[in-house]
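Removed: one protein chain of the complex. Kept in place: all other protein chains.
On to chain A.
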Amino acid sequence: MVMENKIEIDAKKLLNPLVKMKNANISMKIKVGEEEEEDWEPMGPTPKPKVPTLRYWDFKLLERYPPFYMPICDMCCLCTFGKCDLSKGKKGACGLNIKAQQARVVLLACCIGAACHAGHSRHLVHHLIEKFGRNYPIDLGNEIEVEMPIARTVMGMKPKTLGDLEKILDYCEEQITHLLSATHTGQEGDYLDFESKALHAGMIDDLAREVGDIAQIVAYNMPKGDEDTPLIDLGFGCIDKNKPVILCIGHNVVPGGYILEYLEEKNMEDEVEVCGICCTAIDITRVSDKAKVVGPLSRQLMFVRSGVADVVVVDEQCIRTDILEEVLKTGAVLIATNEKMCLGLEDVSHMNEDEIISYLLRNRAALILDEEKVGKVAVEVAKIVAKERKDKKTLPNLDEVVELARQCTECGWCNRNCPNAFKVKEAMALAKQGNFDGFVDLYKRCYGCGRCEAICPRNLPIVSMTTKVGEAYYKDLKFKIRAGRGPIKDVEIRSVGAPIVFGDIPGVVALVGCSNHPNGEEEVALIAKEFLERKYIIVATGCAAMAIGMWKDKDGKTLYEKYPGEFRAGGLVNCGSCLSNCHISGAAIKIANIFAKVPLRGNYAEVADYILNKVGAVGVAWGAMSQKAAAIATGVNRWGIPVIVGPHGAKYRRLYLSNGEKFKAKDKKTGEILEIDPVPEHLIVTAENVKECICMIPKLCMRPNDTPKGRANKIYHYVDVYEKYFGRMPPDLEKFVRTEKDIPFMMKDKIMAYLEEKGWKPLEKYPQDPTILY
């Protein structure tokens, strides 16, 4: 019996002993305060999987794609037995070896990422329930019936209200606690089991993100899968400096939402600029198309230093931890709004709004945990501060840049401390003569971490110098991004399901992740452009979605202006923020469900097996930086989707690489176990440069289920990009040609010549309905 979702009583205990003695067969179900969940699908084998429930699936993956470790730290310093040296086969005082330690660190990273998304989603759901009530419906409209594919598959439930989302978060938090506890000294000791737990943490991360994004979509009335969301202004150049400017940084839409609400209420939307950096930027533009996106994470320090913002509102995640110091230097005001980032500030939440405004004007920074107050406070403070700061200069002018450069001794430590080893010293040397070419180049590629400044013995403000030169030389920093549309519609899945599964659409490329790029944002746009022209489906989220917008063709158009926002061949879909990554794995799950009728409910392994073998999708996190990105990648890996990360992604210290030889799979139709081509070849792999990344994408979109026509299509693109970027045939092409029928007609002669040289032999047989669940 269930009463108001709180009290559960075993009905049998209500029966008196006499009735029990009579052995009466009584079946009863009484529900108060909650509708009984309908039998929408038979329950599968693994609802609400516990840590070891899906271990058998993980071990299948890990057998094919064994972990490849790069122990950049060969010690453990987590307990007082240590530090322990684990190098060259040595064990620590607790008995742990270096592989297990690497896997343990990966698990820790995934737990941090999953906790971050679960914490974010919990905050959103809690806040929205307070505002709208527990029974507020989850309604994504008529075109989206499979509202939360991850929740359906993992939880075995169909959430109907905000209250239902709490149950999912209860489950997530329980799992994260167990997973994190496994990293304690003297717990898990096997690297494969650590990896299985990391995969579990990744799955929990995916689920938690789905909760957060669906909650904000329904409660803020964000776009619900619309292809034609508005084009939003993007870039430094689109912010009107003549108005008061409020900058929101982070990932949580709540404070920014109140700012937009207050402006609308007061009819001041055109008087104050509201802009954002990182995912908050994307999410506030899903609430109002008046909001603007400054840019990705990489532009944070540069934009703050530029002094354009009068009030900076920070919420949570991916915010510079020295943001207070940086904002105060510009004379602006900082408002912290989240318990996860209090920055040592006084909590003024108990004061009324006018008192807080006075406090902020006196003290320039405060912590306000009641976000509703942030709306009025941020706007009114911005209006006052903007007047005060009207003529305030925060960056050096170009003459001063030259003077500063002349102080440089050219010791070269800036180059050495730069994570990308960019040529800062050389830019300084040129600037001494008034030549800014070096800084102009740096501005495009630098992600503004400030490590060059941290080590400069002359304390030169290198990021400010770079920002000034960029501001002076790039006059056209105005771009467009299509507002995040959220989920993919069921009808779109119906149209593209078959062409994706059979390979006629050569692949789905998901460009996601942070901005730790090896060469600036432009490369992400170039990856998108390459595959849009080839009629792949491109989906994007977060900082990668912004990076795609920060490039224009010769007609001055961004990719968002050139390509449609539909989930179809040649479509460029911006799903939204980091939370919205759930819609990418969600689309793969929906293909299994809507197109192939694979039941979702509590049926994780079968759905993942379908995706691994049949859905030609690949994730590209070219600038993956955070622990959240580690969790996201590991989560999609568990669904069977491969991921390419940029060269900095090697610092996550673990990849899942096959040995590139033939795989085995069972043909469900005949029951035979057959040797197959090694596709997808790896589950997570790095690429050293953008050429390699582009050449890997078509290969990682191949699946055993491809029809000969579909495979020929994929091989065509693989050969074509390899010839374009490396001027040669792919050196491993023979592995992916199963029979002559897989060879694209247009390339038949040269591919046959190549295969003969390699001594290629066709596969005698390959499965028509492949599975690794046997």
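The rule we apply is simple: a residue touches a chain if its C-beta (ideal position, glycine included) is under 8 Å from a C-beta of that chain, and two chains touch if they have at least 3 such contacts; residues count from 1.
Keep in mind that, in the parts below, contacts and distances are computed from a predicted model.
Participant: Per UniProt, what's the omitted chain called: "Biotin transporter BioY", "P-loop NTPase", "CO dehydrogenase/acetyl-CoA synthase complex, epsilon subunit" or "Cobalamin biosynthesis protein CbiX"?
Facilitator: Result for the unshown chain: "CO dehydrogenase/acetyl-CoA synthase complex, epsilon subunit".
Participant: Looking at A:Met43, A:Ala421 or A:Ala753, which residue reaches the missing chain?
Facilitator: In the complete complex, the chain left out is touched by residue A:Ala421.
Participant: Can you work out which residue in A:Pro647, A:Pro704, A:Pro744 or A:Pro767 touches the chain that's missing from view?
Facilitator: A:Pro647
Participant: Just the residue numbers, please: which parts of chain A touch the chain that's not shown?
Facilitator: Against the left-out chain, chain A lists 68-75, 85, 87-88, 98, 416-421, 518, 647-648, 650-651, 653, 655, 657, 659-660, 682, 685-689, 691-692, 695-696, 726, 728, 731.
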